[in-house]
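A single protein chain has been removed from this complex, and every other one stays in its place.
For chain A:
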Amino acid sequence: MAQLHVVEDGNEREKYSSFFLVSLRLRMPTPIRLRELIRTIRTARTQAEEREMIQKECASIRSSFREEDNTYRCRNVAKLLYMHMLGYPAHFGQLECLKLIASQKFTDKRIGYLGAMLLLDERQDVHLLMTNCIKNDLNHNTQYVQGLALCTLGCMGSSEMCRDLAGEVEKLLKISNSYLRKKAALCAVHVIRKVPELMEMFLPATKNLLSEKNHGVLHTSVVLLTEMCERSPDMLSHFRKLVPQLVRILKNLIMSGYSPEHDVSGISDPFLQVRILKLLRMLGRSDDDSSEAMNDILAQVATNTETSKNVGNAILYETVLTIMDIKSESGLRVLAINILGRFLLNNDKNIRYVALTSLLKTVQTDHNAVQRHRSTIVDCLKDVDVSIKRRAMELSFALVNGNNIRGMMKELLYFLDSCDPEFKADCASGIFLGAEKYAPSKRWHIDTIMRVLTTAGSYVRDDSVPNLIQLITNSMEMHAYTVQRLYKALLDDISQQPLVQVASWCIGEYGDLLVSGRCEEEEPIQVTEDEVLDVLEGLLVSNLSSPVTQGYVLTAIMKLSTRVSTVNRIKKVVSVYGSNIDVELQQRAVEYNALFKKYDHMRSALLERMPIMEKTATNGPTETAQTNGEVEPSALDLKNLPSVPQAPGQANNLLDLLGGSDAAPVIQTAAPTKPVSAGGELLDLLGDLSLSGGPAPTLFNDIAAGIPPMTAYNKNGLIIEFTFERSNLNPNIAVITIHASNSTEAEMTEFVFQAAVPKTFQLQLLSPSSNIIPALNQGTITQVIKVLNPQKQQLRMRVKLTYTHNGSPVQDLTEVNSFPPQSWQ
């Protein structure tokens, strides 16, 4: 594009002239406008076309930058930012942004600062060049320029910049211009986040922030105060004296009637109300006096807020959270939970969602109140919305207790049937845990497990197979019933590996019961030995069976050799697998072959029925679980039956833990039926347990009415709380649930909780929910401990904690003595 100029008297004064004037001088074309570029790009029909256009434009922009053209720089940077949004590289514009910031024109500064915020960050050294410009602009005589500088500093200021400029920000925090004051407040928040030591500096300026009339300033001031309180407990106590003032502001907002400038759907500045409620929550959290001062206003807000629109509900929601978090009186708490209950019935899905989320948070502390809404919660399981379903599921598991177990499990099993695959694993785990804790009868327990295995068998966690097997073994009177049902299930479906593994193990153990047709619980089926062997052999050759499953089946077949009469057939099968390509199967087959030949005299003893396994303690799946629960003792390891305490090295370690001789060793078995074929790395009580399990629903924290929870451990940011429950079935058993939380800034990983009790007690540790405690109280680990106390002695416990924090391992030993008397009397 040629451009026409008039050269006058040799002076280079450029003017734009009309078409009819004479002399022509060719020059770089004017960079096109942003609008032009956008229009052009929109005409591109393919990605390649678009890329071509953009590259062409970038080249033109680059040369324009090289020419140091001040006039069009802002236009070019604007185009660059647009292309950046579409995903194209724009880093060559960074320096240009700085030049724009240094310009005198407001337009330039505006786009320059925007560019800096979008293209730069503290990782590029270039950003430090901004410091001086920002400093000047913070003192500019135009408030909008000052505003730009504050905005940029508050978005991407690095720690160095913040240190240099904190003084300017502090000055601006004290002036009367509300436009700048509110920006300065948020900028101060950013400075404090980057350089926490500077927090003190802003303290004087906060003195009269709350007496502001301007809502914008009030709002950001409350944000600033909240940030300061979050970061420093000293600040928190210091600002407690502001509670009366905050209460007054809130009152004015509610009572002031219609105020057109702050009105949102008939409510006066809901955003400010929510902010203040949040700050009040923080201030009242562990302080009785502050909580006392807030009670009235909270009740007022809770009862007076109009709930027909979303804004009202946002305020109510915040109010409920505040009530639950501070030390409010019980009447107020009940009011809050009832509000949540009302939310659950609201048509608006968003409201139901937040209600479920809040109930989840409060179910541990106000369990009984939440129980009242159980049916509504269970109904939410049928909701279309995935997020709501998930929360309803978690909440349902938290509400399961001995009284409602049958009804709840029915609903949950139905849910398991129809839910999306993403839920199935967690749901199955939750059902298992709940069934284990509250099963009203053995038969019900086994039926429930069968149901889970048949509906969601491929989604159950790895460690459930050995757990189930152990459970089945211990229910002696149910053996025949169990094996029959499992056999029938196998006939229907052999694709779900956990089901197949449990079934084949049971057939191996109780095949004689199956064939003899003795079943008391239900109609016995007639099945011959050959039919059973047909099924098992079918499993061996099926493509659906994993190698681990095949291992189970082979051993099951072997066991049947002492229980049924068709031994020759078994011998044949076993010898065939002696040359199988899978090493594990081959080894087994060879060893079993040897059993038939040279060691036939030992065979019946070795393949005897498994004894009842004392599940005295499990500590979650170890590495062995990753082979999917190898249950079978290989022939030569059979001597290490799990009813005997494990390797002596471990007993020594236990005594180490306990220190004195008056404590009974805790017998740890990983999954109790497994001495691992790989001998050595067994249940290292004190070693590195790699807990492979995913998070099980953590919410089994039933508090029986009356037993107060206690804080068992509080050191270095790690807080462990115990909550108690007495078992309905056996009054000598106390069920303790530990909740471990972490208030430091780094998460704690590889967390292992170990406990030992005096000789007269017995202890059982179930699997923890996970072994990582997220930082800043964002989540907890829970683990269930069952303590058997037949002599009703005072409960004492020695606890050993190990975890990794900030890369270094931490270990601590402590003794817990102050158990509430209701937990052991």
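Going forward, contacts are C-beta pairs under 8 Å (C-beta built on N, C-alpha and C of every residue); 3 or more make two chains touch, one makes a residue touch a chain; residues count from 1.
In this section, contacts and distances are computed from a predicted model.
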Per UniProt record, name of the chain withheld from view ["GPI ethanolamine phosphate transferase 2 isoform X3", "Protein yippee-like", "Transcription factor TGA1" or "AP complex mu/sigma subunit domain-containing protein"]: "AP complex mu/sigma subunit domain-containing protein"
Identified contact with the non-displayed chain, of A:D269, A:E394 or A:D512: A:D269
Touch with the omitted chain, as defined above, among A:A59, A:M85 or A:L345: A:M85
Touching residues (missing chain, whole complex) on chain A: 15-20, 33-35, 38, 42, 71-72, 74-75, 78, 81-82, 84-87, 89, 105-107, 110-111, 114, 118, 121-123, 142, 144, 150-151, 154-155, 179, 182-183, 186-187, 189-190, 215-216, 219-220, 223, 261-262, 264, 269-272, 274, 278, 310-311, 313-314, 317-318, 349-354, 384-388, 778
